[in-house]
Every structure is written in structure tokens, then in C-alpha cells.
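Yeah, one chain of the complex is gone here, protein chain that is, but the others are all in their spots.
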């Protein structure tokens, strides 16, 4: 389905970095959801580059919702969000040498030279603005159903943030109010310094995002193929620079014994629960009622000033490139807003498949 | 789509651990593919428990192909493979206490108590026999198109195997001829010892599988959602016990600088190539012509003899469980055959979407 | 998706006319549905050739459900039904001259000569046994939710049956108990005579099936693409020999004025209703609470003894053919069971998408 994702709720993305507008179409929404444009704007703000550590490109992202909302509430028919590209500087980019680590070469092969190469075209992180905006509507709706989603920069440039506390709802509230989403501010300051140092060197750094979803009902997901892990991972690998996705203790479970990795089951507050959550809230592809926990590995921004060996697409000759223009020395801290939106879309879709089209609506009545 | 996966080529799974038959339906195959039943049997053998380190359950997996093959070649219409469950010992299992780390509880919630709980029912690893058989047909077809797939136990019980060499095709041939898929036999022997020790303790171990795909054409995949990473990860999380999937250097890229993580582009044998392959053969969701490399974290087998705390599904009271019956003290070494099959299905599907229904057929003429 | 259809509930078909087994996989079923094997057998009986007017091929259709049922109820995981082909007479068929009106030639082009041509292979009406069996499970479940489906031979060989009466539920009960589904027995007798006459001439006749669905809730369907009409028609065109599908007054609406075709809206028993039902229970792609009414044009059986001009597939020379073997001089009266099953699958799927996975289950509790 290419640029469309989902079953009961779908999102379709379009647009290029330097085209006139980018956008997203959300379909399958319940009718009657309040659409809070200020909340969407706030989520777009969290995704935008912040201060000295990010690219100079600053767009206010003045989105327009052109369909699917009537009287401030969703109609239940497709909701299209458009975001104009206002701050376009095409001269910063020119085709020729492919940027290593980017999609320049693969796009060239895939589209036979017809691709819009300016600023990465359709592959640009710019497109995530539309994805973030679309997901914000579902983040909001899930929140009203008691399902909270928050992401922190668990690691950046080799520096670890603190872990989620015993009160993850409070942690999520804090993260969603933070421009640089960490649980330990001191660690955050160190990360920002490391990012700034990389920028000075004409280089970039990566990191790990950790997401928690609280309030997730048990019994959502499927045993084969449309496992909750598979659905989430499918979509999360669309977040640019994500090269790994793990659930619960993920790769660390490879070194555990069964007696360590199995979460003992208990009765807590009259409900079946697990004592630990090594499995990240999912067993056999289906949610178990514990918080969902997953982590995304975000590679360092491929656009760097440092000289790199590459190939010129036009001449097919080896050459070198120093990527000029405005670039983020890290994107991991910006990607958190995108990851939250992607998670919201996938979770809302799975809830709607399981419990019907109106599931997210009911609390609004 | 639940138990069906794919676009141009789809696979549908059905069956339960202790039901009469399990099976898979492969649809969208090109016509004219030679179906080598001996090769399917060999792939099923690689998936079966081997010797002292695995469960006592030994089924010969005498599959039947009941449709879609005529005169030894695929017809292009759905190919159904059925595998009877011959060695069923229902008395080993009984419902009541949920097995921690398993899907017993989530299945109970999801299906309201109507699930077939015997031996994990539809969630059982047994179902992967059908998946392995279905994928074997595509493994074979891809191989004839020059696309080779091989998986090794990169890590087990804390012991690392050697890495792929500079001759990955030779490595893959070696792996596909090995009962215990490692590149360094000494490391393999150590792993088997560690597995045996865990078994003695009534415990289990996990590991990491690393897969390489050589001969993959560049230009396959999509920029958003149906990225090659997203498609592969979606399906790989169906392999039981997989809790993490990473591409190329994956989570290790989080600690790299851009100047380290970007693969320098060069001309090699007149073709655009990359000097390193930190990105695992995929940029922007699209294959770049380098080998695909991905790793799956496999958690330790949840069925262990050691006593664990749990909840009885019938009484909703806390209790303890020591999982009796035949169980694998590790499944990572068996899952390799499943991972190969899953990879073959996803890659064949993506190639067929890109190049048409007959793409895999052409070399056969 | 080829041989798989549906969204929340899917059906996958496989098998060939002369292969060892045909089958269907139903996925997305709610758990807890009682599975009445006698009812499935009865529906298969209604589909089988009856007496002198149909093909001599008589198979008892001894189906086996090999997964997805436990303790007589659906588990909610894929339900696979297998039906062996017992009465196979391969000698009746041989490849060479394509049978006009059949898929022999199109299959030959589509599958490049690798198709199983025996008895039409995967294109054979035989496959509808599996489809009928799968749909029977949903017919039964819908019936328990108050949704009744019935089909009559509205026209055959130029003879019209009576129309549905003011008590369509009674009509549906009568039809579902009839071997030859007509509302007026005299008309049915005339049709059977006409069919027998055609058989004597070595020829065949067609007809029109009209289906009514009572108890359908309002508000199911989508405005664009996945209209209830579009979904039903998509699946109904898979019923072999169907060449037209219309809803309500269908093609007769082309000659009406708006003032005639619009159904006046009224309050009946405190509910919004329409006085007439020219629109067949659907407006704007969405059910309006009135009975669904649709009609399928069924062409005459293409297999006829009369000599016809054709082309030999092997030699690509013109030749003639007189189709030997056992053939139905009409299939319209047998197709009714298939149409009922297809309708049940599509309606159950749409209800499940709208109201959640457990919608069909609730009455069973």
C-alpha cells in the first residue's frame, strides 16, 4: 500500500521537501472527535528544530485542515491536513553527488532519475511534519480514552537518560511538556553539549528513543503477521533514520535466561498483571494490559559537513561531498514527536479493528 | 489482514499445536516454478529439534501440497501445504495456570476463553512448520534468481559466533548445510554446551540471529510505510520469541557519528556500491544493491521447568507453575529456518510488486 | 489480494477441480460462535447438483474443519475447511481445444501454460463448495443476530418467478428449505422443464438470482470505494458465470424519473424507514435499515454438447469442440447457495469492521 498505512484507520502521506505543500489524509476516524488545532500546533512545535543544536530551517508549519472536520469535530470522513513549505531554499541543494547514508542513490535507481532530488524530495524528514500532525489528532483522542504515549531520548551520543520511574503517567506528562525530552535534565544538558560539539566538528550523532504507552487495554493484536509488535515496527521504520526497533528488553533478552525474561504473573488491584515488564506489554503479538514499551535506534544524521567519498549520479564517477546547507547534527530529539504520532496511529488503528469504528469516540459523548 | 501477509505474494497460516493439521496457503506465485519437495523437506528438517538440546517432540513433518502444483511446477494459483500433527500428546498440557512469557493469558483475553489452549494452540511454534515450508518454495525460487539467504546464530547464551566473511555466498552455503547454523564451529559447540547446561537447570537461553541476503537488486522498497525494513520487520516479529529487529549496525548506530555510520559510496566493478555496509543494504526504505543484513533478538524459551509465579486462568488466583512436557531449552537455533522463510516471502513479494508477477519465473524458462 | 477477500473477516480459497482437496480459510471470526456441521452440510447439499437437471458428478462433500474450532465453537483463529475431491474422472477432460465461454484460454495466457487445465482447474465451479461451506458458518452466525439471507431464482430460461412477498423473512425460510429455490413452485416446475429441454438439445440456459437480506442494521458501508454495493459486487463477480450485479431496481432505475426512483421516507414503528425500496436498502454506499436487495445475472453454462468453433491451445489452430463429460445445463439454481455464502461473508466483514471483532459473537453469550 506504499504511502498509505493502516486497516481501520489509515494515513496517507504526500509531498516533497521543496514542493509547494506536503500533507496527510487520515481516514477511518470516528466521527465526533474534538479537533484541537492548538494541540496539533504544539506537537508540530516539538518536532521543529530547537535552538542552536538544530538546523536553521525554521518553518512555523501553518497547517490547514481542508476536510473531515465540521464544527470543530471530526465528521468520520477523510481528514486532510496540508502544510505549505514556506522556507524553501532550493539553491542549497543540487543533484550530482549522492549524499552517503541518504536515499539519493536508492531513489535514483527506484525512480529512474525522475525523482525530485531537491532536499531529499519525498524522502525528506520534512514529510514527518504531516505525519506528526495527523498523529496528533489520535494522540489527543487516545489520551481522552486514558491511553497516554510519551517518548524520551533514552540515549544520545553515548549518554544515557534516566529510566522511566514507577509513575510513568507523570513521566509522560513531563516529556510531552519538554522541548528536549529527557527524564533527567542533567543528562539532557550533557546530550545537548555533545550534539553541539558534533556540529562544530561538522559531524552528527545518533541515539535511542524509548516510548511508553500506558492504559493500553489487554487483548489487542493478532497472533501471526499482524502482531502488535509487527504493526508498530512496520510503521516505526518509516521514521527517518530508524534502523532498529525492540520491545520490552529487546536485544537484552537475548542474554537472559527464561527464568529472568519471563514476567511473573500476579494479581494487582484485582487484575491480572505482571510483576516485571521485560516483554514490553506484549505476549504472542497481543497486548497484556501492561504498559507498551519499545525502543527505536536512530542513526546519526547522514547530512554532515565533513568530507565523504561518494559517487556523482550524473557522471557515475567517484567524487567527494561535503553536505552544505542547514542540517541537524542530531535528529533523535526531534524524531520523538514523530514516533509518538506513529505509535498513536498504529494503536488507534488496532483498537478500532478490535472494538469497532466508534471505539475512540465513545468518551466524547 | 491478520493471518495473511503480503501484497503481490501472500501467505496465510492456519492450525493449532494439537489440532489435526496445520497449513499455509501461498498465493500470487508465478506459474512455472519447479517445486522441489526434497528441498522443502530439508528446510523442515533444519527447523526440527536436533538431538539432546531440543524437545523430545519429533515429527517427520510429512507435508502434502494439495493445490497449486501441476506436473511438478507451480500453476500460479494458490498453493496449499498441509502438515498433519502426528506426535500429539495432549495430556502433557492442561489449562489453568498461564505460562509466564507465553501467550496463554493474552489469548485468553483476546478470545474470551474460547481459544484452543492445548500446547499454545494457534500461537504454538508448531505453526512455523507451515511457514517454513511455504517460504522454502520462495527460498528456492530466489536462489535460482541469484538471491541467496542465510542466517546464523550470531549470539547464544552470551557466546558470539564469528561474523560473516568477505565471501558471504560461501558462508550462506555453509549455513544452509548446517544443522546448527554457526560460522565458527567451536563457538557453536560452546553454545550447544550452554544450552545443555540451561536444560539441566530447568531453564532456557536466548540469542540473536543474523541474516544476510546477497544478490538483492537495488531499487526495491518504498519511502514511507512499506519500506523494506518495515515490511521485513512486520513479518519477522511473527517468528515466535523475536523481540527486536535491527538492520545493518542497528542499535550500534545510535552510538556512531555520521562520519562513521554513513557508508562511503564507490564504484566497484563498474557499479555503484558502498565501501562499508553499516546500513544493511537499505537507504530510505529502498534496497541499494548491497547485501541485506538484519538481526533478530530471540528471547529465551518461556517454557521452563523452574518454578514461576503465575495466575490460574480458571480461578484468577495466584499460583505457581513448573512447565512440564517437552520443551526446547533454546529456540534460537531452530528459528533460523523460519527466519529464512519469512525473509524469502517478504523479498519475493517486494520483487513481484516492483517487477511484476512473473519476475521470479523468468529464469526458469 | 487475489484469492483472499475481506478486511475484518477474510476468506482465502484454494484448490483445483481434480486436485486431491479444495479448501477455504476463514480468518477474523469472533471466538465463541457455535459451528453447526449439519448446517454446513445442508448448505453444501443445496449447492450440489440435483436430479436429472444437473451434472452426473455427485460428491458427498465430506468436509473436515482442521483448525479454528475447539469444543464445537470458533476459537477466533483461522478456521480451515478442507473438502476432498472424491469423484474425479480425469479422462473426461483433456487439454487442447479451449472451451468457449470458459477460462481455458485466459488461464493459458495468464499462467503461461502451467495451469492445471483438468476440469477447469482452479477456475472450476467445484471451488465454490469451499466458498459455500465457509460462508455457511457466517450465514448461521448472522441468522442468530437477526440477519436473514435468502436467494431465489428470479428468472430462468425466460421464465419469471414470483416476487418477494410482504413477509420476506417467511420467504427466506421457505427458500432455504427448498432444493430449487423459487417463491412460486409452478414457475419452478416450468424452469426445470426448460432446463431439461436445453439439456436434451445439448445446450444450456441462464437466469437471474435475486437475494434479500433482512435485519441489516443501518449505517454500515462507506461513501467511496468501500460502498456496500462495491464490496458485495466485488465478491459476487467471483461466483462463476455472474456477469451483472444490480441493487434494488438496478438497471430498471435507468428508465425511472427521480420522483419514481426516490424512496419516500417515513416513520414506521417509531423508526425511520422508506415506503418503497427501489434503492435496495443502500444510499450513498451505506445501509439504510431496509432489506438489502440485489440481483445477479448468471450466464448459461458454457459447457455444452453442441458443437462450437474454437482454437486448440496446443496447435493454435482453429477447430471445433463438443464438450463431453458431465455438465450442468444450468447453474443458476445451484449458484444460489454460493451467492448466499458470499453475501454472508461480505456482510459479516462489514459489520465487524464497523462494530468490532466481537459483534457477531455477542448474541451467543
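By letter and in written order, the chains are A, B and C; residue numbering begins at 1 in each of them.
Please note the rule applied: contacts are C-beta pairs under 8 Å (C-beta built on N, C-alpha and C of every residue); 3 or more make two chains touch, one makes a residue touch a chain.
Since we're looking at a predicted model, the values are computed, not measured.
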Report task. Would you mind spotting which of C:185, C:200 or C:318 touches the chain that isn't drawn? Result -> C:318
Query raised in the report: Which of C:47, C:102, C:118 or C:187 touches the chain that is not shown?
Result: C:102
Query - Sole contact to the chain not displayed, among A:78, A:96, A:158 or A:202 - result: A:78
Query raised in the report: Which of these touches the unseen chain: C:47, C:122 or C:333?
Result: C:122
**Report entry** Missing-chain contacts mapped onto chain A
**Finding:** 1-4, 10, 12-16, 19-23, 25, 27-28, 31-32, 64, 66-68, 70-71, 73-80, 82, 110-112, 114-116, 121-122, 358, 361
Query raised in the report: Can you name the residues of chain C that touch the chain not displayed here?
Result: 1-5, 7, 13, 98, 100-103, 105-107, 109-110, 122-123, 127, 155-158, 198, 203-208, 218-227, 229-231, 233-238, 240, 242-267, 272, 274-275, 279-280, 282-289, 297-304, 306, 308-311, 316-318, 332
Query raised in the report: Taking the full complex into account, what residues of chain B touch the chain not shown?
Result: 7-8, 77, 223, 353-359
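Keep in mind that, in the parts below, only the chains that are shown with their structure count from here on.
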**Report entry** Distance from chain B to chain A - Cα centre to Cα centre, in angstrom
**Finding:** 27
Requested in this report: Report the inter-chain centroid distance for chain B and chain C in whole angstrom, where each centroid is the mean of the CA atoms.
Outcome: 38
Query raised in the report: For chain A and chain C, what's the span in angstrom between their mean Cα positions?
Result: 45
Report task. Mind pulling the residue numbers of chain C that touch at least two other chains? Result -> 77, 358
